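Quick one: this structure, given as structure tokens, is what I'll be asking you about.
Of the protein chains in this complex, all but one are displayed in their positions.
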Amino acid sequence: MEKIKSLFYQDSLLEKLHEIQSTYGYIPETEIDNLSEKYQLSRANVYGVISFYSMFYTEPTGKYIIRICDSISCHLNESDSVLKAVKSYLDLKSHQTTEDKKFTLEVVECLGHCGEGPVMMVNNKIFTKINKNRALEILNDCM
Amino acid sequence: MIQEKLYLKGDKLLDISNYEFKSIKNALRIGREKTIQKVKDSALKGRGGAGFPTGIKWEMAADIEGKEKFVVCNADEGEPGTFKDRYLLEERPLKVLEGIMLAAYAVGADKAYIYIRGEYSKAIEVFSEIIEAAREKNILDDNLFNSNFKLELKLVRGAGAYVCGDETSLINSIEGKRGRSRIKPPYPIEKGLFNQPTVVNNVESLCCTAEVLNPESDDFSELGIEGSRGTKLLCLSGDLNNPGLYEVEFGQITLAEIIYDLGGGINGNKDLRFVIPGGISTAVIKADDLDFPYSYQAFEKRGSSLGSGAVIAVSKKHDLLDVMLNVSRFYMDETCGTCFPCREGNRQINKILKAFKEEDRKIDTELIADIGNTIRLAARCGLGQSSLNFITSVIKNYGKELKFGGKIYA
Partner (left out) sequence: MLRAEIDGLNIELEEKTSILDAAKKANINIPTLCYEDGLSIYGGCRLCVVEIEGEDLLKPACATKIEAGMKIKTHSKKVRDLRKNLFELIIATHNIDCQLNCLTCSRASNCELKDIAEDIGLSKMRLDPIKRGDSIDNSSYSIVREPEKCISCNRCIRKCEEVQGIGIFTTANRGPETVVTTFKDRGMGNVECTNCGQCILSCPTGALHELYQKDSVLDILNDESKHVVVQTAPAVRVAISESFSNQAGDISTGQLVTALKRLGFDAVFDTNFAADLTIMEEGTELINRIKSGDRLPLFTSCSPGWIKFIEHFYPEHLDNLSTAKSPQQMFGAVAKSYYAKEAGIAPDDIIVVSVMPCTAKKFESKREEMAGDVDYVLTTRELASIIKSAGIDFLNLEESEYDDLLGVSSGAADIFGTTGGVMEAALRTASELITGEELEKIEFENVRGLEGIKKTEVVIGDLKLRAAVANGLGNARKVMEMIKDGEEFDFIEFMACPGGCMGGGGQPISSDKNVLEKRQQAIYEIDNNKKMRKSHKNPYIKKLYDDYLEKPGSEIAHKLLHTKYKARKI
């Protein structure tokens, strides 16, 4: 009897997408072609998966992805004043990237630090208990 | 002074060479059936928010025949106000690992996944190291603890979608698909991951099972009251002086004590208006109704739910409409987009509330009630079904203060 290898041993598509995202800052079309081939999915299907998840992009993003939480707990602690300051400073709306490709801004939902809000993420790093001054300081520190 | 009951909270458990894995060794010693029985006897309920009895879930899964079985640890903590699982993953991952092993052993699975949300980069780093260390020390893979128990564990990172915390969406996500929910039945324990029997457990639930199977003490299983046994990790946030993570024994502390003692009372100069007891999928508890013991049944009696244990205090300084819009926006953005009631219903509610805010348009409360009802009765999954609980309860309790025209929603 032919032993079929469990699908457990197949590389998870989500993990592959994470790797590509952190290598290129987005998912290039050539990589989508490769994934389409590897997983025997149509390109449209792979695109549907990528576009579902907020952390994957199909177009290049800024060097620093700034995520600021505006869910209820942070909102009650005035995250919107942090947001206003950052939006004004970077001249960006959510999902937009600065022209010099340095920053991409995302207004996100709960990041899981609700007792220490407001919360801001710069790429993988979390900053808690921030106010608008601290937020701008952090942005300035980004080289 | 109210004391916490500390079992899940405690010293860091990061060094695998110093961790004894007492509970899984105990389970291996007493056998599968007795392991499941112990969890059943503890009456442990799932801590993710759904509250399904863990022992019964394990028993049902153990009884099902399958080519292979999977255990999935749901670490996609995304309910606003919740951060308990992050604590457990970052500070006590060995306990989480042990819980996963217990689940796998009990149900007869030799393959497991832990799905950690992508934004939890520290938890991902810590847990990856734990998996690597465990494999090196033969605490994962084959012949574990000198028995024929084997378990392979893989980590999959989520990628920014709240809905993937729902068990069927999570399964779809691990399979490399869009995180949309699946229709139940069939339930995951019959047909889950790759169509095989799958047990999905929350991080906190798994840590609780490690306490239940502790060979040195039966204390944990005896804590709490009937209907709500054990301890609960509370995530306090909002307008509190002492927000943070606390652990309490069910039935031995009131919600008032949680807010005013543990939480240090309301910060700022306005009083408490209401408490959101378990994350934004739960109905509010009014400020004048906090003197009851914290338990699953107390919240159900009040038409609400204990949820994830995310206790959010909202004071009178906040505009109610603004708070409702915040919650509405959350659901509108996070819906997987598959079913019409949830996708369109949440979008329309958001539109209606916005119109009320921006143009002072009269709200047709009958329309909101109709939409809310449609979503609750016909949405495909738990996210959808509970998406209007909060807003509905605010309108019910505070409709007059929002100056709605027409019938007050009842």
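Per-chain residue numbering starts at 1, and chain names A and B are given in the order in which the chains are listed.
The rule is short, and it goes like this: contacts are C-beta pairs under 8 Å (C-beta built on N, C-alpha and C of every residue); 3 or more make two chains touch, one makes a residue touch a chain.
Keep in mind the model is a prediction, meaning the values are calculated, not measured.
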Shown chains that the omitted chain touches within the full complex: A, B
Which of B:Thr82, B:Asn201, B:Thr338 or B:Thr365 contacts the chain that the document leaves out: B:Thr338
Full-complex contact with the absent chain, from B:Leu8, B:Leu272 or B:Ala379: B:Ala379
Chain A residues that touch the omitted chain in the full complex: 29, 33, 36, 41-45, 47-48, 51-52, 58
Residue ranges of chain B at the interface with the undisplayed chain: 161, 163, 178-179, 183, 185, 332-341, 343-345, 347-348, 351, 364, 367, 370-371, 373-374, 376-380, 385
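Definition applied: only the chains that are shown with their structure count from here on.
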Distance from chain B to chain A - Cα centre to Cα centre, in angstrom: 23
Touching residues on chain A, where the partner in the complex is chain B: 6-8, 12-15, 17-18, 39, 48-49, 52-56, 67, 70-73, 75-77, 108-117, 121, 124-126
Residues of chain B defined as touching chain A within the complex: 68, 70, 77-83, 85-86, 111, 117-122, 152, 154, 156-162, 173-179, 194, 235-239, 243-245, 276, 280, 310, 312, 314, 318, 323, 326-327, 330, 333-334, 336
